[in-house]
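Let me give you the structure first, and then I'll get to my questions.
The chains shown are only part of the set, and none of them has been moved.
As written, the chains take the letters A and B, and residue 1 is the first residue of each chain.
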């Protein structure tokens, strides 16, 4: 089981801030493909990966990063702090 | 080194009391970011990733301390609803020499902008829109 979190407009498109997902995905990209296949709102949220960033267990990661051992994955747009 | 992530306003003078008082500090640089009223902006909401935010900022601040040998380093960043004129965040650096204090403060700002998990949403005459990251913000990281 994986906690999947969404922030900013990704959260708004998905319609919820977090969910628990049962997945066998080996990488972030495989997880994204699974999610895209679920419903239109996921396909919309993940339509352009270049506009997205991902963190695994609160550390920035890449879309080809492995998910082995991960407890939490978060998707969000490029950060705008400062 | 001190990192604060909070929704409440902060008073720079209070936060800086005693800052850089240890060591042999010759230079203190501070940066304060303020909500602008540009384009009729009436408010700003800052979302963040609670379990990641302090950790990400601490990693950035630790790198600044190590790289420039800072004597002290402070980062305060707010989230939640803010109005024009309100302070969003501040950084402070204390060092023996001015070049290190300036560079470290700029480094902190560049990294907080693109690597700390905050997202700004602005409310203005055309409704609410997420602030888009700028290519130049990402490019700014390459100088470090």
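FYI, a contact is a pair of C-beta atoms (placed from the backbone, for glycine too) under 8 Å apart; a residue touches a chain by one contact, two chains touch by 3 or more.
Just so it is clear, the structure is predicted and the values come from calculations on it, not from any experiment.
*Asks:* Only one copy of each distinct protein chain appears here; write out the full complex's composition as a formula using the labels shown.
*Replies:* Copies of each chain kind in the whole file: A x2, B x2.
Here is the rule we go by: only the chains that are shown with their structure count from here on.
*Asks:* Once you find the CA centre of chain A and the CA centre of chain B, what distance in Å lies between them?
*Replies:* The computed centroid separation for chain A versus chain B comes out at 26 Å.
*Asks:* Could you list, by residue number, the parts of chain B that touch chain A in their complex?
*Replies:* Answer in residue numbers: 33, 47, 49, 51-52, 55-56, 77, 88-89, 109, 112-121, 130-133, 137-138.
*Asks:* Hey, which residues of chain A end up touching chain B in the complex?
*Replies:* Checking each residue of chain A against chain B gives 5, 7-9, 11, 55, 58-60, 72, 74, 76-82.
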